[in-house]
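The complex appears here without one of its protein chains, the remainder shown in place.
Moving on, here comes subunit A:
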Amino acid sequence: MKQSLFERRHQAEWDAFQALLLSLEQGKTKEDESQAFAAQYRRICQQLALAQERTYSTHLIDQLQLLAMRGHQQFYRHRSHLGAQIIGFVLAGFPRLIRREWRSVLIASLVFYGSLIGMGVLVYLYPELVYSLMDPAQVTSMETMYDPENRRLGRFGERDAGDDWMMFGFYIMNNIGIGFQTFASGLLFGLGTLFFLLFNGLYIGAVAGHLTRIGYSDTFWSFVIGHGAFELTAITFAGAAGLKLGWALLVPGRHTRIEALRLAAAEAVKLVAGVVFFLLIAAFIEAYWSSMTFATSTIKYVVGAGLWLLVALYFIFAGRRHAPD
């Protein structure tokens, strides 16, 4: 078939497809208008292949190529049922993921809790060690935060009128940011992640050891126990995600390094989604429950222990069975 005949025969079809593409790209299409889109798109692809095979002129082929390209973009457009995905992830996907990735979670936990407990004990036994991590000004401000005389506890505790909203905002920005950095720096062959896990472990350990030593243990432990259940686990998950990246680069197995990294990142990013979920809960608890002093420390310990138990049960039991269809 001659090119001019081919063009004449299909031009109307191409114009219609182009019009539909335009409205799809601008998101103005009604449902029934795009019914025929898939069939039209396949015809364009077939005509492009034909035009190439018959070596029609490049000008025509370029036009068809562009139509096929734009059609491809719309046809494979990302359809997200975000609400359903989030519910599915929280109910079953997240705990399953953690059980599947237990190795990296275990390593991250060992590094983090190991440095935390080790540093805590060391600072408790040798108090001057706290100054190896923090300067005296930081130590003083930390002591003021957890002074038993305070009505509110935690960061910004000294501001009596300190609004819970502001603290909520601060915790979200600060903690989730740290979580993201812990994950991302895993790309440096896992070294960045190890650094963040160790540093945070040592820092929290030093604070805990120091405050326990000087007798502020009640205010401190009753403050952290509640949101700690979510915050500390989230840090280990962010660490696990980062270590996965690093491990994929170090030991790519049967893939190329890039390919291994890509596969690991696709899994790790789900862990990061879980980190965000947990840190949001933690920020909420930290701002609206942990910092309140109307509850006695006994109640806080009970609630805190309950939250730790809840987290443990969640990861052990949730999502074991398939939901009924």
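Note that a contact is a pair of C-beta atoms (placed from the backbone, for glycine too) under 8 Å apart; a residue touches a chain by one contact, two chains touch by 3 or more; residues count from 1.
Following the convention adopted for this analysis, contacts and distances are computed from a predicted model.
The listed options are "RDD domain-containing protein", "ATP/GTP-binding protein", "Anti-anti-sigma factor" or "ABC transporter permease", and the UniProt record of the chain not shown names that protein "RDD domain-containing protein". Checked against the hidden chain, the listed residues A:72, A:103, A:255 or A:320 yield one contact partner: A:72.
Only one of A:130, A:232, A:261 or A:282 touches the absent chain when the whole complex is considered: A:261. Checked against the hidden chain, the listed residues A:92, A:117, A:139 or A:184 yield one contact partner: A:184.
Across the entire complex, the residue among A:9, A:42 or A:320 in touch with the chain not shown is A:42. Within the entire complex, the positions of subunit A that touch the omitted partner chain are 3-4, 7, 25, 41-42, 45-46, 48-49, 52, 55, 57-63, 65-66, 68-70, 72-73, 76-78, 80, 82, 161-163, 165-170, 172-173, 176-177, 180-181, 183-185, 187-188, 192, 245, 258, 261-262, 265-266, 268-270, 272-273.
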